[in-house]
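Not every chain of the complex is shown here; the ones you see sit where they belong.
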Amino acid sequence: MKAKVSRKAHFNAAHRLYRKDWSFEENERIFGKCNNPEFHGHNYELIVSVTGEIDPETGFVIDVKVLKDLIKSEIEDAFDHKNLNVQVPEFKNLNPTAENIAMVIWNKLRPHFNAKDALEVVLYETPRNFVTYIG
Amino acid sequence: MKAKVSRKAHFNAAHRLYRKDWSFEENERIFGKCNNPEFHGHNYELIVSVTGEIDPETGFVIDVKVLKDLIKSEIEDAFDHKNLNVQVPEFKNLNPTAENIAMVIWNKLRPHFNAKDALEVVLYETPRNFVTYIG
């Protein structure tokens, strides 16, 4: 009896898409206005889903409150109202594209779940652009 | 030529999370404010999806009107404006967590579809918490 339990959360952050080892022109060509050196920002909407057995005792795959608190301590407290490039260590040498942010979130959350449970991260950068990462 | 056809529906209901065979303290420890003995409630949003072959005659996997009517007769009529614990037989001895409600909905709908078609139930308990069940 497996089910997938999903929890939505969000954080606001500034970022810039660029590579330090590329020229400004090359960054401009690939990343366009996302390469603004003064940064821009987003309301990131996040959906974290855990797939596992329904515990016959509780009827839970995972207590959503536990999931909510974990997203808060691991992701919101680390990313919210931050400049991702400057203030979040994981992006010191990693371009904070939606793909890479989703991967970092997944990597930070993965150790907190049972190895046999599947983890999925969906990250909305805007209401029209989003990314799904399953490891 | 397979496709997945999805239909959204909703129902409102009261519920309480607890086990009759546990002490009040144990229920409180595990289910927190969801264990309120006087019940609380939700607007449950439901998405039922059927995956099967597109009929080359009609261009339908399933007529959405048939799917809508089936959700109404099997789920909305049984759950809407009800107290799940007290008035819905399936939860007489089953804790009405989102996981278990999704499973019960899936079990009630499954016999109405072709065996070779896949069925998926997504149930939103709140706009931020939802569960997916595929059998």
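Labels for the chains are A and B, by order of writing; each one numbers its residues from 1.
FYI, a contact is a pair of C-beta atoms (placed from the backbone, for glycine too) under 8 Å apart; a residue touches a chain by one contact, two chains touch by 3 or more.
Everything numeric in this text was worked out from a predicted model, so none of it was measured.
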Overall number of sequence copies in the complex as this file defines it, 2 displayed: 6
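The criterion applied here is as follows: only the chains that are shown with their structure count from here on.
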Centroid distance [mean C-alpha coordinates] between chain B and chain A, Å: 29
Of all residues in chain A, those that touch chain B in their complex: 1-9, 49, 51, 54, 57-61, 63-65
Contact set on chain B toward chain A in their complex: 17, 19, 30, 32, 94-100, 102-103, 127-134
